[in-house]
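Yeah, one chain of the complex is gone here, protein chain that is, but the others are all in their spots.
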Amino acid sequence: MALDRFFRRRRPQQQAGSDMPDLWTQCPACKESVYNRDLEANLWVCPKCNHHIRLEAGRRVEVLLDEGSFVQLSGRVHPTDPLNFQDTEAYSDRLVRAQKKTGRPDAILTGTGSILGLPVTLAVMDFAFSGGSMGSVVGEEISRAAEHAAQIGTPFVLVAASGGARMQESALSLMQMAKTTVALEGLTARGLPYVSILTDPTTGGVTASFATIADVIMAEPGALIGFAGPRVIQQTIRQSLPEGFQRAEFLLEHGMIDDVVDRRNHRNFLAGLLGVLTRRAPDALPTQQSPEQSSEQSAEAPA
Amino acid sequence: MALDRFFRRRRPQQQAGSDMPDLWTQCPACKESVYNRDLEANLWVCPKCNHHIRLEAGRRVEVLLDEGSFVQLSGRVHPTDPLNFQDTEAYSDRLVRAQKKTGRPDAILTGTGSILGLPVTLAVMDFAFSGGSMGSVVGEEISRAAEHAAQIGTPFVLVAASGGARMQESALSLMQMAKTTVALEGLTARGLPYVSILTDPTTGGVTASFATIADVIMAEPGALIGFAGPRVIQQTIRQSLPEGFQRAEFLLEHGMIDDVVDRRNHRNFLAGLLGVLTRRAPDALPTQQSPEQSSEQSAEAPA
Amino acid sequence: MTTPPTDLKATLLKLEARVHDLEVTARETGQNLDAAIHPLRAEVERLRTAPVPAANAPMTRWERVQLARAPGRPTAHDYTERLVTDFTELHGDRNFADDHALIGGPGRWQGRPVMLLMQQKGRDTKSRVRRRFGMSNPEGYRKAMRLMDLADKFGLPVVCLIDTPGAYPGIEAEERGQAWAIAESIQRMVRLRVPAVCAVIGEGGSGGALAIGVGNRVLIQENAWYSVISPESCAAILWRDSAQAPKAAEALKLTAPDLLELGIVEEVIPEPVGGAHLDLDAAAAALGEAVGRHLDELGKLNEQELKAQRAARFRALGAFTES
Partner (left out) sequence: MTTPPTDLKATLLKLEARVHDLEVTARETGQNLDAAIHPLRAEVERLRTAPVPAANAPMTRWERVQLARAPGRPTAHDYTERLVTDFTELHGDRNFADDHALIGGPGRWQGRPVMLLMQQKGRDTKSRVRRRFGMSNPEGYRKAMRLMDLADKFGLPVVCLIDTPGAYPGIEAEERGQAWAIAESIQRMVRLRVPAVCAVIGEGGSGGALAIGVGNRVLIQENAWYSVISPESCAAILWRDSAQAPKAAEALKLTAPDLLELGIVEEVIPEPVGGAHLDLDAAAAALGEAVGRHLDELGKLNEQELKAQRAARFRALGAFTES
């Protein structure tokens, strides 16, 4: 099976940039304690309850790309405080704090690499940085990454994780929704695929722009995905929300996403899909998914 | 008001081809008897209950086009019986009967003319001929009319009235759905508007092809419009149908048509709309509809 | 024609053996395997009682209609499992729902990158209900259009496997514009810039089938049918008695050879003697070869030629005289 091969190629190991001070991690969903080493080997999916734990951007890159293939593009663009925004704290102070916490200039990491040998350009939002909020820098880096993909002729893969647009840049944040959309046009012009992966949570202006105009939209199981946040909706309608509302599975049922894909199958899914969309010859590396493998169809016994 | 002008220009009169043996007609909706002369002056809309009485194709042309402007295109194409179809009656006999009844080769009348001075090509389905069913001739005449419009550079207006595809030509009837769609492409290529008017009833393969891919879809009040007939649906779901189901107003609410337009306003509506879509200079003939004239908005008092 | 008539007997023996195996396993393991056993048993029963076509006895049109609908008839999945690799099912119309009666996604048709669209009836009672017996709601056609957009964008030929009694006739389907969805899907196919090969593999029911049937080539399996209306509905209207369906089937001339003669299809794809269900591998091989051959032929045409050929093909259909 393809999954076996995947794991054979990616043995657990100590990662650069991801220190593991604690031996155990408590799963936020089932509250069980899991060995960090096991968790990492399982791509931070809880082995007990299958909960997909949120990933810091660097880890996401490791989960998706072939080992050692990542070449970073982002990092030179830094945020400013164009409105001199001050709430209970100055925006500039918030920025410094988030930068120290994450080691990144802003909530975005982009670069190139490969997935099962297939070259891609990748953009990963970092929820750890200010809730993955989208300001000018996030918009600019995503735009540049999309343009880079078009220029070098690779598919573009984006991992969304964001609470929405960054209030502290007001209308400038809002405009990133249009800006990124403009930048993605280059991929369309060159017939290159764009795949987005919606992870927990993806809401607001990010869902309402680049994240959902992808050619193919994947989502991680259980991810919260929506435009308005659940609290806002509850305030508006003053009634309780339906079970599973705005979760990935809910959106699949409502026709909004192409599939809910287990994190441990992302690489296979992407390689199989992008191989066909780019009309590459079937690879020596078999990444075959025949129709009966999808969860939906396995429910049907042959007649 | 525009309506007054309309009536001034179209006084009741004895029409060529429409003999009126009876002095009175009973409205099929409210059962009131109405003077034929009054009915004609009111464009066969019941003055008592506003019911839009079904129109024979020739009358429809008179209702829509400027007096004397109609030049017929259709008439040279005649139906055959390609399958040698025989049910309780031979198809060929059915055809002869319908031809005698209507004086037309098949359920379609096409031609050119003008609406408040604006040149159009027009196709009108004739429900009186075999329930307006679409076989090869209907498909061919509509296709030719659409192609003619593209060739001479006029908008195309189609009045639908049909129970659907004609069973007696089986798959050949079905293919008319694709054929007419192909023929309409010429209008798109030349940037010419296509407006359809759905009248009572428009169902089946006609609704599921040329009638609903118009740039603008008008419908007459109360017209039954749908894919499956109400009886078929009732048999499938074995429950009663909601009030007003498949009526023009229902479809407007469900976003399927552009507007429900009273027959007495068709000419104004079309002239105003087509004038803008073809970017003609505003005419000397005022056909203005400012926003507050729509029924919806008149409900709102200015603040 | 690939399978000799003796194959029916062989198939029956094979199926009976499998039923027996399953029953033994169920006993031994204590597992309830009824979900697997029942359909097999039903199929055995069906084959036993099915009118066995003698080599010299051509089937009536009505018999073919029944064969095309038989529960054991291979579904689109049976073929794609054998013919398609790297398939990624893409879900949803990005508007309202994911329809399970019409599914699709990119994959490789015997190695050729394509966009696959297929009507899927389901293979057991539960999935048949979920897939509405292959009758799509508007969302199915809207998903199809979305996938056609992707096909055009990435230059993937479109392969459509048609198998539907018709579009679903329900209240909600009407509310959400069943007719509109079909009409727009027809138009979308007319506008495709890539090759499109369609194959009717079971039932080709009316507009619901044509919605994904506007191909550069339209093929049909030997025992499939394609018509403007089902024989039952036709009989109900014209004879005022749906029991007259066999008569209607004759009158409608809806079988593969009829359609070839009428110019509605380019080619009839042979099935094993007795029907595709008797030798699935052979049926799949014939379908794979025919679709693949047409894809290869169409691959030589450019966008304009493809659109022009498709338009001309459908523009020409119809029977009339001119005075």
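Labels A, B and C are assigned to the chains in the order they are written; within every chain, residues are numbered from 1.
As a convention for this text, a residue touches a chain if its C-beta (ideal position, glycine included) is under 8 Å from a C-beta of that chain, and two chains touch if they have at least 3 such contacts.
All values reported here derive from a predicted model rather than from experimental measurement.
Although it is not drawn, the missing chain touches A, B, C when the whole complex is taken into account. Listed residues A:A29, A:C49 or A:A208: the one in touch with the omitted chain is A:A208. Only one of C:G177, C:P195, C:G213 or C:P231 touches the chain withheld from this view, namely C:G177. Mapped onto subunit B, the footprint of the missing chain covers residues 188, 191, 193, 215-216, 252-259, 269, 272-273, 275-279, 282, 287-292, 294, 296-297, 299-303. As for the chain not pictured, it touches subunit A at residues 76-80, 82-83, 85-88, 136-137, 139-140, 143, 165-167, 169-179, 181-185, 204-205, 207-213, 225-228, 232-233, 236-237, 241-242, 245-246, 250, 254-256. Hidden from this view is one chain, which touches subunit C at 94-96, 142, 176-177, 180, 184.
Keep in mind that, in the parts below, only the chains that are shown with their structure count from here on.
The touch graph of these protein chains is an open line.
Using CA-based centroids throughout, the chain positioned farthest away from subunit B is A. Computed from the mean C-alpha positions, the centre of subunit A lies at a distance of 38 Å from the centre of subunit C.
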